[in-house]
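Notes for the one structure printed next.
Missing here is one protein chain; the remaining ones are kept as they sit in the complex.
For clarity, chains are labelled A and B in written order, and residue numbers in each chain start from 1.
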Amino acid sequence: MSSRIKHYINRFEIFLRHRTSITISFTMVMAILVLGFVVSNFAPFDPRRWNVVPRDQPPSQKYLLGTTTLGQDVFWLLTYSIRNSIILGVVGSVVGLAIGGLLGLIAGYKGGLTEKIILVFADTFIVIPGLPILILLSTMVKKQLNMVLLGLIIASLTWGMPVRNVRSMVLSLREREFTYTSLFSGFKIFNVILSEYTPHILPWVAASFISRINMAIGMEVTLAVFGLSSLGEATLGTMIYWALQYQSVLRGLWWWIFAPVGTVVFIVLSFYMLSGGVAEYLNPRTRLYRIVTKEEVEESE
Amino acid sequence: MNNILEVENLKAYYLLKTVSGVIAAKVHAVDGVSLTIKSGEIVGIAGESGCGKSTLAKAMYGWIAPPLQIFEGSVFYDVGDKKINILKADEEGLRRIWWNIVSYIPQGSMDVLNPTMRIKDHFFNVIKFHSENFDKEEAEKTVLKHLDELGLPREVLTSFPHQLSGGMKQRVVIALATILGCNVIIADEPTTALDVMVQRGILQLLTDIQKKLNCSIILITHDMGVHAQITDRIAIMYAGKIVEMGPTDRIFEDPQQPYTKFLISSLPRIGDKSKKTSIGGRPPSLIKPPKGCRFHPRCPLATEICREVEPPLVKVNHEHYASCHLLR
Partner (left out) sequence: MGVITEYIIPRIITYLAVIFIGITICFVLPRLTPLDPVLLAINRFTEYGQYYDPESLEKMVETMKELYGLKGSILEQYVNFLRRAFTGDFGPSLVNFPIPATYLLSKALPWTIGLLSLSTVVSWVVGNFIGGVAGYFSEKRWAKTLSVFATSVYPVPYYIMALLLMILLTYMIPIFPTYGATSLQPSLSLAFISDYFYHAALPTVSLILVGYGWWFLSIRNIVLHTRQEGYVHYAQIMGLPKRTVLLRYVIRNSLLPQVTGLSIALGGIFSGALITEAVFSYPGVGYLLLSSVTNGDFNLMMAIVTYSILAVATSTLILDLVYPLIDPRIRYK
């Protein structure tokens, strides 16, 4: 059992060292996740509450990232915000990906009228500009917004692209010879999908999952501008909203606005780098190249 | 007849590098090849996949793109008043030689035409960039005349590549290769992926061109049947080296090298019902080729010396050479 674990750890190490960009971005992503999910638990008070600490303090030893006009500690508020933003990002990403992916699979396999109907609906959601609808939706459910609901709303607007992507992947894979070989040798379609297609779809799924998190976080931040996010909650978007509402820029409270803005930039850059590295690593072609040259080099030594 | 092309001890390897630039592997695709082509003859280069034929073709043409690199040797073309080593030519020299002296028909002609360009524009591009003054009307006349000579329909000119069949595309590529007239055509697998009827037409086209232009053709293919049909001489390649070379009928009637013998005997003949034996094993790795004779791991007649020393190319007959220790 432990040798199995060692084997996976070894493979993971190889993945990390495959490219410097992967090592760096993975570290950055881990830093974010630790901040959001581990460090946030150590907050000495609920960071959302007002007037817990002196107001408008610049960063110091006591208040790492300063404090807000509402008497909140920016650092602890940031950790909560990261956690919430990641949660809604993951929910939005996974749900949209699952729905879109499933519909894309069905469209690719069934073909005919089913495919056409699914495509028309998916195209609608791709073409329609997301922002106005997002705003409409959020205005409607303003009172009951929480992270999961936000994530679901975002998922409901972004499931269109995965449909197209998965469908085109299925269409090309379906025609490949190994599909016929598997089917003719008795595999059921479902097993074919699981065992044969996954290596080809996996890079896209992994990359898409990560980049969709970016997209969801961006959408939440955008909503916050319109005052439509869950303003009582701590998210990166709401932090920015309140910082702007209280004129933090004009009043020179730069730490209040740069903490969330800088964090968003940090997150999107690191997640994007990681998604690129993962996709390239998992790509079946580059994997083969790694195996082949490794073998031949070992032989010639 | 004079030599129009002379290859001397050519060594062309692929250098595979890792991401960080470290050389991971050296593929000895062409490992010491020498041959001469006379004007007006059709020479075939035969061998299994992966023996280095395509690389030899590219090197003979002078198209050396990374990771391919020339390590040794030269390729001389007779340009009339002198001989030029194409491997050392500068951009100007290449422009003079390419398409005027030597043309290239690449492998996989299905995909070599630009999908967003009409066929006539393909021709115009070739003409424009290989001549001093480009006159569209003159060029159009030349192209039409050329197509007529080759028996291609004129409608082809205004078509896009995807509108043409595979065989027609191959003919277009052949027409493109010969539009400026040339002395040598290097054709890499011109008939693969075509059905037999179309193949016949292509081979006929090639022989017609050879007669009209009195040029030489270097025909690279693994299909021995094609070699038998139109080539005057054949060179058999194995693992980056030429193991036998000679007139086509001699090679087919009296192969000397064990590998060649296997190749020839594997071809079906009418009335021959004997069981065919195949050689065991796979073609050797070009990264670490076997010591001595490269064929020795698969050769049933291998002896001690075959495992140690590389056999030289010796003359077996007039114009017929082979490399094997058993020929003494």
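Heads up, the rule we're going with is that contacts are C-beta pairs under 8 Å (C-beta built on N, C-alpha and C of every residue); 3 or more make two chains touch, one makes a residue touch a chain.
The model shown is predicted, which means the values in this text are computed figures rather than measured ones.
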Worksheet entry | Visible chains in contact with the missing one | A, B
Practice prompt. Specify the residue from the set A:Thr20, A:Thr124 or A:Thr198 that touches the hidden chain.
Written response: A:Thr124
Discussion item. Can you say which of A:Val53, A:Ile118 or A:Ile217 touches the chain missing from this structure?
Written reply: A:Ile217
Worksheet, complete the sentence: Touch assignment to the omitted chain, from B:Leu16, B:Val79 or B:Leu94, lands on B:Leu94
Worksheet entry | Touch list for subunit B against the chain that is not drawn | 61, 63, 65, 94-95, 98-99, 104, 106, 108, 110-117, 125-126, 129-130, 160, 162-163, 176
Response to the item:
Even though one chain is not shown, subunit A touches it at residues 119-121, 123-124, 126-133, 135-137, 139-141, 161, 211, 214, 217-219, 221-222, 225-228, 240, 249-250, 257, 261, 264-265, 268-269, 271-273
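The rule is short, and it goes like this: only the chains that are shown with their structure count from here on.
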Practice prompt. Measure off the straight-line distance from the CA centroid of subunit A to the CA centroid of subunit B, and report it in whole Å.
Written response: 52
